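With one protein chain withheld, the remaining protein chains of the complex are depicted in position.
Right after this comes chain A.
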Amino acid sequence: MIQLQDIEKVYRTKTIETVALNRVNLLVERGEFVSIMGPSGCGKSTLLNIMGLLDEPTSGYVAIDGKPVKTHSDRQLAKLRNEKIGFVFQSYHLIHDLSVVDNVELPLLYRPVSAGERRKSALEALEKVGLSTRTKHFPSQLSGGQRQRVAIARALAGNPEIILADEPTGNLDSVMGNEIMDILLRLNQEEGTTIVMVTHDEHMALKTNRLIRFFDGQQVADSMVIEAQI
């Protein structure tokens, strides 16, 4: 589904050169729930951004569904992000001046669908995360857990094949974090959505199928969690 080969990412500023990713190889299969762990600054977000076509690697090969994306135009990349990928961020990234349901409609705004259909899909997505009663609220009126559920609903509204979640529970307490984790697990198990999630929480990571550990821009472990648990 997503294939990364020999990915390198180097950030250059005037004074320093940071190697954020060093020869990373990764194949995420359809239907997998992959968790990524590693210390802060080891390149997890960078990896997720490259998988989500938000950033380009300095060198290496990225393919979605077997098709290399290097030569894609801005429009083709936007279309892939819009249709195939849903994003969930640690800091939610909701638009403060839009109501919950308007926030959830966002990915559909960049598709040729009618206002009515947009609204319908958005409400369905909010139903899935249990926020049907908060559709007219504004983000500032919600708790952190509710905000992250809005963000998940927004990712779901576009009906993506894969969800990329960067520390989705990082700002939440364990109760709210577990709620979010349950939603993601259900999505993976019931709807077959592929999920790649960065997390710092070992408990959460152990609930997924596959755990990849990172250190200093390199994979240091890649194991099936089920095996690890046995």
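Just so it is clear, a residue touches a chain if its C-beta (ideal position, glycine included) is under 8 Å from a C-beta of that chain, and two chains touch if they have at least 3 such contacts; residues count from 1.
Basically, contacts and distances are computed from a predicted model.
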Name per UniProt, for the chain absent here [options: "Cytochrome P450", "Electron transfer flavoprotein subunit beta", "ABC transporter permease" or "Ferredoxin"]: "ABC transporter permease"
Identify the residue among A:Phe33, A:Phe89 or A:Phe214 that touches the chain left out of the display. A:Phe89
Residue of A:Val19, A:Leu106 or A:Leu123 in touch with the missing chain, whole complex considered: A:Leu106
Can you name the residues of chain A that touch the chain not displayed here? 45-46, 49, 52, 54-55, 74-75, 78-79, 81-83, 87, 89, 91, 93, 95, 97-98, 102, 106-107, 109-111, 115, 154, 158
